[in-house]
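Here the complex is missing a single protein chain, while all its other protein chains stay put.
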Amino acid sequence: MADTTGTVQPETADIGEDGVRRRDFINVAAVAAAGTGGVITLLPLISQMAPSADVLAASTTEVDISKIEPGQAIKALFRRQPLFVRNLTPKEIAEADAVPLSELRDPQTLEERTKPGKTNWLITMGVCTHLGCTPLGAGPGEDRGPYGGYFCPCHGSAYDTAARIRKGPAPKNLEVPEYEFTSDTVVKVG
Amino acid sequence: MIRIFGILAGLFFSLSVLWAFISGAIAVAPVLGEYGQFTEPMADKVFHEKHPPALHLQSDGPFGTWDLAQLQRGFQVYKEVCAACHSLKFVAFRDLEELGYDKGQVKTIAAGFQVPGVDPNTGEATTRPGMPTDYFPSPYPNEIAAKAANNNAVPPDLSLMAKARHGGPAYIHAILTGYGPEPEALKQQFPDFKVPSTGHYNKYFPSLAIAMPPPLTAEGQVSYAEGQPKPTIEQMSTDVSAFLEWTAEPKKVKRTQTGWPVLGFLLFATILAYLAKKQVWAALKPKKKHTA
């Protein structure tokens, strides 16, 4: 590779097998070091696109539930995503309990999805597990779909009164976030 | 042709700037005795101490690390003294975890501050206890309120203070400890000099009169926990300066600690590059002289 010197004669005669090898080794090492440096440089450039510290810092949202009548639901905002808080009627609870688990795509009972003694408070994320649209059914007068829970208009996923997926392309039930009742009327989510 | 125009233009610019030089020199000539001083020197030119005394912090230099105990003490001084007037708006409570507080302690600290909020029932502006994700609240609802409460001088935000002044933490420390009565020499030399009624004499402040009243006035003004140094004014000033160094550049230690391996790698790679360059260029060295 070093015979590119025009009319200047490289003294190949002086350089034995070892010399050639040593030269190649240093060149390969230098190029490899440059390559390694280049790859390491990519790491911060990739990492800077990941969520920043302020986004990762888990925030909490408090929701006042005292004004939600049975059968009604409200939407709140939790970590920049919609949150559904629904006060189920006894009829809706019975409907949810009546479904055999074997019929469900993502088998879970209503009791598993609510807090003990507060089965009427169904608190879920308002994010369809298909592609992330916000399903209808929490706002007043919105279409609750064929199973009386939520209905996602984007691609037709229907959720039942326990917000479990029953029909359509969504693979999972609406996610239940971490939350606790700080009093009978206030829920702290997150 | 271009050269003739060039010479003319060059002479034009040179002569006009020399004209400015000469007219300046004529103006200066009568006072050439005190070269460069056109007017009577002001008191602040003579008595302002431009260079704050050195302040040594554990975070200084290329091998510095945070002294977490000191930062916590400094935070305590900020919270109990400075926060009454100064905001810290770029620092979030969650950041305090870097000072060695655990999540629970940060929650408690945050809850001790009232941050602006909205009443969920009425929508009216109100306050609520802070959460770790909140930022330090301003003690005043807005700038006008801050002005009104402080004789028209807005207490500056302290987040970046250590980077926003020449000298950094040393300057903050100097200001906090630089109060005192006007020196006799000043009164004699400048009988007209007067600290305004809303100001306080401070030899490290450029105009010598700072609007901020002395914030740290007595030993033990902040009570430090058991096992910590005695809260003298000197100690409290040093601690809060160290804390503000952290708020201004929380990544400082991470920065220098990243720097060393990067420089080490580059040094290694550059040596390799030098050897490779020598190897490549060795082929060009004609050796005929030696062999012939």
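Worth pointing out:
Think of it as A and B in the order they're written, each chain with its own count starting at 1.
The working rule: a contact is a pair of C-beta atoms (placed from the backbone, for glycine too) under 8 Å apart; a residue touches a chain by one contact, two chains touch by 3 or more.
The definition used in the following text is that contacts and distances are computed from a predicted model.
Within the choices "Cytochrome b", "Sarcosine oxidase subunit beta", "Acetyl-coenzyme A carboxylase carboxyl transferase subunit alpha" or "Spermidine/putrescine transport system permease protein PotC", the name that UniProt assigns to the complex's undisplayed chain is "Cytochrome b". Here the missing chain is touched by one residue of A:D54, A:D97 or A:E175, and it is A:D54.
Considering A:P44, A:P100, A:P116 or A:G141, the position touching the chain not shown turns out to be A:P44 (whole complex). Checked against the full complex, the candidates B:R128, B:R165 or B:H200 give a single residue touching the omitted chain, namely B:R165. For chain B, the residues in touch with the chain missing from this view are 2-3, 6-7, 9-11, 13-21, 23-25, 28, 35-36, 62, 90, 95, 156-157, 159-160, 163-166, 206, 248-251, 254-256, 258-259, 262-263, 266-267, 269-270, 273-274, 276-277, 279-281, 284, 286, 288-289. Touching residues on chain A toward the chain that is not drawn are 1-2, 4-8, 27, 30, 34, 44-45, 47-50, 52-55.
What we mean here is this: only the chains that are shown with their structure count from here on.
Between chain A and chain B the centroid-to-centroid distance comes to 41 Å (mean Cα coordinates, whole Å). Every residue of chain B that touches chain A in the complex is listed here, in rising order: 92, 94, 120-121, 131-133, 265-266, 268-269, 272-273, 275-276, 279-280, 282-287. The residues of chain A lying in touch with chain B in their complex are 2, 5, 8-11, 14, 23, 26-27, 29-31, 33-34, 36-37, 40, 53-54, 57-60, 62, 64.
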